[in-house]
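Of the protein chains in this complex, one is absent; all others appear in place.
So that you can tell them apart, the chains are marked A and B in the order they are listed, and the count of residues begins at 1 in each.
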Amino acid sequence: MLGKCITNVRNNVPLVHNITNYVTVNDVANVLLACGGSPIMSDEPDDVEDITTICGGLNINIGTLNKRSIEGMFLAGKKANELGHVVLLDPVGAGASALRTNTAVKLMDEVKFDVIRGNISEIKTLALGSGTTKGVDADVADAVTEESLDSAVAFVKELAAKTGSIIAITGAIDLIADSERCFVIRNGRPEMGKITGTGCQLSGMMTGFLVANPENKLEAAAAAVCTMGLAGEIGWSRMQEGDGNSTYRNRIIDAIFNMDEETLDNGAKFEIR
Amino acid sequence: MLGKCITNVRNNVPLVHNITNYVTVNDVANVLLACGGSPIMSDEPDDVEDITTICGGLNINIGTLNKRSIEGMFLAGKKANELGHVVLLDPVGAGASALRTNTAVKLMDEVKFDVIRGNISEIKTLALGSGTTKGVDADVADAVTEESLDSAVAFVKELAAKTGSIIAITGAIDLIADSERCFVIRNGRPEMGKITGTGCQLSGMMTGFLVANPENKLEAAAAAVCTMGLAGEIGWSRMQEGDGNSTYRNRIIDAIFNMDEETLDNGAKFEIR
Partner (left out) sequence: MLGKCITNVRNNVPLVHNITNYVTVNDVANVLLACGGSPIMSDEPDDVEDITTICGGLNINIGTLNKRSIEGMFLAGKKANELGHVVLLDPVGAGASALRTNTAVKLMDEVKFDVIRGNISEIKTLALGSGTTKGVDADVADAVTEESLDSAVAFVKELAAKTGSIIAITGAIDLIADSERCFVIRNGRPEMGKITGTGCQLSGMMTGFLVANPENKLEAAAAAVCTMGLAGEIGWSRMQEGDGNSTYRNRIIDAIFNMDEETLDNGAKFEIR
């Protein structure tokens, strides 16, 4: 079911415009290439509308935002909306600073997002004006666990209903929901948190998955999450003695490069609630 | 013949000033180190003239350009011209946005470039005001093939004559020409297109090759192209099962690190037309 989504990415080669942070941007580009998409980056206000016009989707990531790139985010987001393109928001560090929180909230007001993807603390910040973000990582107190799963699923569906966006909360357990259905995904490895930017990479890839699967956006978002998590598992299985987080980064991207429909269908671990 | 050029880079250790995009900048730096050069990056208008003064060459790459860095490009380019330094233009995404196309055209008007290096769509955009750029990748319709080779060689020589720059068009077949001679190069692997920034890396390295081979700039540019393409072949030959584009990126840079005169002379696949 989800495997078909990556085949569609490989066949469609979605061009994705990324306004993203300079920390993880290279990995975002290589992950988009690995899954079968094509990346382009531009954040200059005078450039973004032309660039987003030739693309199929727009990935807005507010890590290392600045006044100039924020202006670019609004211009690109509105243009993408006007053209009916897929738009994703990754509110990196929402809750960690007023500028980040306010920018994310204002973007949600003025741009219609197909997906909002973040960790639980970032999403809680946007939903409730609370949640305790520890820098760019989720706070342990917010974590989605088996115990808190029922209420977390209800929360994410409610937020999806309220915003009209697919909400994707990633962590040990991932929740990808619209107002009616929630994919609960248990792929991935805890060691992925020791690599900078797996979340940013996922946001770029997810945008490509939605562009290539316009009729099944929720499945596409879930397929991207399963692809990343499964690649984390496959990459980890290939680690040798002495390897660490830098090699693991490469092995995860390599596993995405080699991911196919059958592997994804066999390895995806999800239930729908 | 071309092998000598990399020996000169290793002996000369050319310092190269790069004004380049934040997507692939780390790889550009590591490739310059791998081939024997030394990189420095600076795009702030108040900084670029000092930096370019202490360097031997300047690599201007317009990917992720912004108003501030564009100002830096013009200042650095004019200063480098004044000092007689090597200057290279990589017009990333020319044809994809008005800002990129106009910036590249204006740079060509106001700065004298030793080399202009891009994909066929970018170069066609600059030459003809046409060409269809698909984001930062060349459009298939523009591709240089065995069938279109004669006319492509004529086109590139003509553009070199008109601009007074060496023109380097890279793709499945690479064309590196001045007004009289065109190196037709058939090194490389199609999988290199699955790594972000091999073009940017080549531009940085090529600048270093020209600085270290001032009497033979056309050969130097061709040698850089052969080095990158041959490294792509060597890197690919070292790939293991399960490896993908991220490991391939490392293997290509590694192969440049290990490239020597003999390997390059034996592996370079070119003809001169």
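As a convention for this text, a residue touches a chain if its C-beta (ideal position, glycine included) is under 8 Å from a C-beta of that chain, and two chains touch if they have at least 3 such contacts.
This structure is a prediction, so every number in the text was calculated from the model and none was measured.
Asker: If I consider the whole complex, including the chain that's not displayed, which of A:12, A:247 or A:263 touches that chain?
Answerer: Considering the complete complex, A:247 is the one touching the chain left out.
Asker: Just name the one of B:34, B:138 or B:224 that touches the chain not displayed here.
Answerer: B:34
Asker: For the chain that got dropped from the picture, name the residues of subunit B it touches.
Answerer: Missing-chain contacts on subunit B: residues 15, 22, 25-26, 29-30, 33-34, 38-44, 46-47, 50-51, 54-55, 68, 234, 238, 249-258.
Asker: Using the touch rule from the top, list residues of subunit A that touch the missing partner.
Answerer: 21-24, 26-27, 63-67, 93, 96-100, 134-137, 194-197, 242-247, 249-250
As a convention for this text, only the chains that are shown with their structure count from here on.
Asker: Between subunit A and subunit B, what's the gap in Å when you average each chain's C-alpha atoms?
Answerer: That pair's centroid distance is 33 Å.
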